[in-house]
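Yeah, one chain of the complex is gone here, protein chain that is, but the others are all in their spots.
After this line comes chain A, so read on.
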Amino acid sequence: MATKHSRASARIMISPAVILLLGWMLIPLSMTLYFSFLRYNLLMPGMEEFTGLTNYKYFLTDPAFFAALTNTILLVCGVLLVTVIGGVFLALLLDQPFFGQGIVRILVIAPFFVMPTVSALVWKNMFMNPVNGLFAHLFKFFGLEPFDFLAQAPLASIIGIVSWQWLPFATLILLTAFQSLDQEQLEASEMDGAPWIKRFWFIMLPHLSRAITVVILIQTIFLLSVFAEILVTTNGGPGTASTNLTYLIYMQSLLQFDVGGGSAGGVVAIILANIVAIFLMRMIGKNLDA
């Protein structure tokens, strides 16, 4: 793969795939861009006209926008915090030899295979329901007032649900990282007089840093666009208490039939996502260099 000739033919060979992917990405992107400059409401078809930046002005000055932005950040950070810390903890436990290890590992991974809509519904109706939910029963058992999670702490509840879904992913990646840790390093540090907590801090965590980076990068991409869990549980409410950017765009373009405004929101979301990506790569991407 090193000669000029082979490089040239390699380029030709992969070009169909690259062109396909490029088209796949560019066409919707440019259409969104185009729509975002139009006054385009589905209730008034055929009345589209160019309005310049008006859509952006309305989207960015909408008080819901800042609420959604804050909620998005809280949601992403909250879930990352829970999954990384919980994942490290679970991976540590699962790495220990114990009876029934294989089955427990499969059980831990199971939530990842449940569709977001399904898991959100299960959480909403079976656990968090203030009348019939398991939590409500638990509260009543202790003589407490049942807590209406989705009404009183909507964002925290959604963070909980989404964390539950992503914890297996983090656990799995961190577990493999733990298993690739050279046992002799741990033994060496043990002989060097490091108690367990220092071995964890100085040897295990640095070894995990690369895996944690991967977890953060991949999860951030998916968490920025959490949608189904919100749609199924709180519908973004009460008010805008659990509306994130994705959900706001959905409301704009499909509930209010405002394609132009929704597209402008989409473009804003793309820009924000890229800012986050650059920021992340700057901050932790260097962990990935060998």
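We adopt the following convention: a contact is a pair of C-beta atoms (placed from the backbone, for glycine too) under 8 Å apart; a residue touches a chain by one contact, two chains touch by 3 or more; residues count from 1.
The rule we apply is simple: contacts and distances are computed from a predicted model.
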Protein that the absent chain corresponds to, by UniProt name, given "Electron transfer flavoprotein subunit beta", "Putative DNA modification/repair radical SAM protein", "Multiple sugar transport system ATP-binding protein" or "Peptide ABC transporter ATPase": "Multiple sugar transport system ATP-binding protein"
Selected from A:Ala17, A:Leu43 or A:Met191 as touching the chain missing from the view: A:Met191
Hidden partner chain, touching residue among A:Ile203, A:Ile216, A:Val232 or A:Ile249: A:Ile203
Residues of chain A in contact with the chain not shown: 182, 184-185, 187-194, 198, 202-203, 206-207, 209
